[in-house]
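Below: one structure, written as structure tokens.
Just one protein chain is left out here, and the rest sit where they should.
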Amino acid sequence: MTLVQNFPFFSIILSMAAAIVSFVLRGRGSRCVHLAMVTAVLAMSAATLGCTAATGESYTFMMGHYPAPWGNEIRVGPLESAMALCFSLLMLLSVLGGLAHIERDIPPSKVNLFYIQLDLMLSSLLALIYTNDLFTAYVFIEICTIAACGLIMARRIGRVYVSAVRYMVMSLVGSGLFLIGLSLLYAITGHLLMSPAKQALAALVGQKSSAVPLTVIFVLLTVSLGIKSGLYPFHTWIPDAYGYTTPAAAAVLSSLVCKGYILLLVKLMVRVLPAASPAAGRITDVLFVLGVTGMIWGSVDAIRERDVRRMTAYSSVAQIGYIYMGLGLGTQWGMVAAMFHVISHGAMKALLFICTAGLTEVSGGRGDRMALRGAGYRHRIAGIGFAIGSMSMIGIPLLTGFVSKYTFAAAATGAAPRRMVAAWIALAVSTTLNAVYFMRTVLVLYTSVEPSQRRAKDYRPSRIENAATIGLILLNIALGVASPPVLETLSRGLAVFG
Amino acid sequence: MGASILTNYEEIGAVLLFVIGLVNLLLQPNLVKKIIGLDIMDSAVYLFLAAKGYIAGRAAPIYTGGVTDASLYINPIPAGLVLTGIVVSVSVSALMMALTICLYRQYHTLNLDEIMMLLRRQEAEQLQHLAAEERPGDLP
Partner (left out) sequence: MEKHRPKTEYSRRERFTRWCVGEYDPSAERLETRAPADEAARLELQRLQEYAANADRGIHHELYELGLRRRVGLFTRFYRVAAVLFALFLAGVLLLTVSYLPRFGDVSAPENNEVARRYIEKGLEETGAVNIVAGMILDYRAFDTFGESCVLFVAACCVLFLLRVDGQEDPRSQALEDMSDRFFEPRHDAILQMSARLLVPVITVFGIYVVLNGHLSPGGGFSGGAIIGSGLILYLTAFGFARTGRFMTEKLVKILTVSALSFYCAAKSYSFYTGANHLSSFITPGTPGAILSAGLIVYLNICVGIVVACTIYSFYVMFRKGGF
């Protein structure tokens, strides 16, 4: 085993060690540790991606001295390392973009606790990406849930406790369902590792007595991960949770946390569920319907919302709907499109949340349309960033959102005819609705106002914040312009994922 | 309906307890009762796992007299999963309690419905305020 192949394991352990050490550090120290750790993880993930993309193969890494069905293990391939790379990059940019706000929103004596949540969040996301063991996945889901709750409460003002409680209740229902689903799966297969479990399930598929348990188990697991990632009817916690916290936390929550659960779901669908079982078809049906509903209703809710932060949060509901719609198409290309949208939505949403924070900051801390008038003049870079993020969301060519939508539309051609038409209509409607609420906001930002209101009063955006915004803008453009190699890597990764 | 419905009392009990816990978690407006529901739900899963680990007529998975014959001991895996799961549920309950304490300090009630009403009221006021501000007549 070469040194590079150890890197995924190093990055998980490094992020956990960073969290542990930060417990005795002060705010500044823990910030440095966090940034250094994320940069190191970024570099290591890039090296792993280079290595796995060159060979196009995936490999397993034993966590301990015992081989497959006895010990824990992680599994690394091009798709996993690409996701790890993109998650660590987005986390780095989001934290840098929200650095000034973190210092303002969080009391100095508790900053280190905030960074601990971020460190453990990254470690749990990496573990969810790489793990090949269902029970490890459950443990890290819980870490992710608790750390996300900590991030939601980062700004300790009135409403955050209520949104945290709502988030926790929904997510605990999800955890409970996941745990019982996991126990049932263990009861019928006798394995917790994914690959042996799939073999055991494949032997069961033909038997009549296992059809019901198999369907129930996968519906339970899907629903639990759907609740946790904010799939449409279970999305009620999203706007509150994303809308009131500090911008870095909102960016991390919306662009990364849901995606960790979605990746786990994809892993379950590809790596555990045997393709021949009738449960597979039913699950994709449900995901497709819920995804399409989410795409449209999320956008309608976003149109009705006045606060730009909550509007951006509702648009997340719609975008999660896109991802589930892609998974629900039930084809290889649909899954590739969904995986690309995971990355591209992360880039767009992080940019939007960071820019929204800058824009509300120069508008007296308010996020409604009245206050935001002309904010694009008061904070140029955030204004440009928001405009580019919005255009990307709508699907203007040369930006990443366009590539996602194009890939979804192309993937739909491979699906059953009725599904193809439904997907196209949903894409068209949702794009129109996206255009309505994002363009409306962009127009508000650039409404002409009196010269006195074109200057921000006593606010200077920090250089790091601007650099992070520009970095995210460039990421959006890069993913839009240079999408073929990314799509190629993802589809090759998905081929060796199962 | 499968054949084991008449023999799997433990699993049936666990499943029913799970649903009871889930209903409590979802429906109780009182935050403390929600936490109790959560604990019932988690314990039900542990009961289920413990029942799955049992094999009739075998001993607990601790070697007695250095005998390492697999036909003497029950399955140790569910026990390990329960141990891990308990720690997770302790952590989550503690976090929920802390949230409850914070909410009680702020709103002086444990009833989540009342808190939500209060928040809706505040939101409605804010909306009215904004609507008044956005009226076209007021625009410069």
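The chains carry the letters A and B, assigned in the order they are written, with residues numbered from 1 in each.
As a working rule, a contact is a pair of C-beta atoms (placed from the backbone, for glycine too) under 8 Å apart; a residue touches a chain by one contact, two chains touch by 3 or more.
A quick note: this is a predicted structure, and the numbers were derived from the prediction, not measured.
Between the chain not shown and the residues B:Val32, B:Met97 or B:Leu127, the one that touches is B:Met97.
Seen from chain B, the chain kept out of the figure touches residues 1-5, 7-12, 15-16, 18-19, 22-23, 26-27, 51-56, 60-63, 66, 68-70, 73, 75-80, 83-84, 86-88, 90-92, 94-95, 97-99, 101-102, 105, 107-108, 113-114, 116-118, 120-122, 124. Within the complete assembly, residues 1, 6, 9, 13, 16-17, 19-21, 23-24, 61-66, 69-72, 107, 109-110, 113-114, 116-117, 120, 123, 127, 133, 135-136, 139-140, 142-143, 146-147, 149-150, 153, 156, 180, 184, 186-191, 200, 209-210, 212-213, 216-217 of chain A touch the chain that is not shown.
Following the convention adopted for this analysis, only the chains that are shown with their structure count from here on.
Inter-chain spacing, taken between the CA centroids of chain A and chain B, is 24 Å. Only residues 135, 138-139, 142, 145-146, 149, 153, 158-159, 161-162, 164-165, 168-169, 172-173, 175-176, 179-180, 183, 186-187, 192, 209, 212, 306, 368-370, 450 of chain A touch chain B when the two sit together in their complex.
Those residues of chain B that touch chain A in the shared complex are 2, 15, 18, 21-22, 25-26, 31, 34, 38, 41-42, 45, 48-49, 52, 77-78, 81, 84-85, 88, 91-92, 95-96, 99-100, 102-103, 106, 112, 115-116, 119, 127, 130, 133-134, 140.
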